[in-house]
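Yeah, one chain of the complex is gone here, protein chain that is, but the others are all in their spots.
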Amino acid sequence: MKEIIQEVLAFRDERDWKKYHNEKDLAISISLEANELLENFQWKTSKEALAESKENIKEEVADILIYLIQLADKMEINLEEEVSRKMIKNAEKYPVNRKGEAVK
Amino acid sequence: MKEIIQEVLAFRDERDWKKYHNEKDLAISISLEANELLENFQWKTSKEALAESKENIKEEVADILIYLIQLADKMEINLEEEVSRKMIKNAEKYPVNRKGEAVK
Amino acid sequence: MKEIIQEVLAFRDERDWKKYHNEKDLAISISLEANELLENFQWKTSKEALAESKENIKEEVADILIYLIQLADKMEINLEEEVSRKMIKNAEKYPVNRKGEAVK
Partner (left out) sequence: MKEIIQEVLAFRDERDWKKYHNEKDLAISISLEANELLENFQWKTSKEALAESKENIKEEVADILIYLIQLADKMEINLEEEVSRKMIKNAEKYPVNRKGEAVK
């Protein structure tokens, strides 16, 4: 993941955009991008959405991760470590013997 | 990034949850988690939000990436490649000489 | 609609909450409430969601309108007039002879 983090941060710094970045607006940006992703599925089944707009869906997925990387940099957190830590918490919340139960 | 992808997918498969996963509901889940992240900033400055709830913010960031990993797996796409590809497109859209202009 | 507008604003003013209200955080609040509504439909069909949580869905719908009323008051706009005005624009964008085409 280091390579894409470096790409994203180099892109930001070449444009001198870090000065605009604050955590609240980055969180807003993630919600906006998540809804641009979701827009592809409006009035459609998953199958229809993928048939019509798979390329755009992939781009919106990338946009969300790009903003996550920038928020993580701003907060000085390591995304991979945070995921690992959260997975441990999730494993306690949803022990394996509850197999097949609905995910929250 | 391979390690956390494997952790997330192993967690899902140990619980037999893949059968519930379709792209539309995963996109919905990403919007829901993005708004759980954003809720930490409601009525607050970035600074206030971080002082009050940095741990929760980190967990919500992790939750978004966990769902992105699951959507990418379902769509059989490589998250890191998609980010690299999107960064090339972004570089064309925002050439470096427009330094310091507001990010879209 | 005047009655519910008065109820919502009286509630706000009895608690002296207007001082916290700015348009950006009210817009954030509307997105948060919209996602609390949407959460009822995660991993479910419309039918399943209504069978399981119709009461909560109704409350979330109310919460969104309550925030819209507060944003409209803060912006000094008339919600009903804005809807009428937007309907005229929509009618130009989607003339009636395009009957049955998918809504954007």
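So that you can tell them apart, the chains are marked A, B and C in the order they are listed, and the count of residues begins at 1 in each.
One rule holds in what follows: contacts are C-beta pairs under 8 Å (C-beta built on N, C-alpha and C of every residue); 3 or more make two chains touch, one makes a residue touch a chain.
All figures in this text were calculated on a predicted structure; none of them were measured in a lab.
Visitor: Touching residues of chain A against the unshown chain: what are they?
Guide: 20, 25, 28-29, 31-32, 34-36, 38-39, 41-43
Visitor: What residues on chain C make contact with the chain left out of this view?
Guide: Within chain C, the residues touching the omitted chain are 1, 3-4, 7-8, 11, 14-17, 19-20, 22-25, 27-28, 30-31, 33-35, 37-38, 40-41, 44-46, 49-50, 54, 57-59, 61-66, 68-69, 71-72, 75, 77, 79-80, 82-87, 89-91, 94, 96, 98-103.
Note that only the chains that are shown with their structure count from here on.
Visitor: Between chain B and chain C, what distance separates the C-alpha centroids? Give it in angstrom.
Guide: Computed value for the inter-centroid distance: 26 Å.
Visitor: Chain B: which residues touch two or more other chains?
Guide: 20, 25, 28, 31, 34-35, 38, 41
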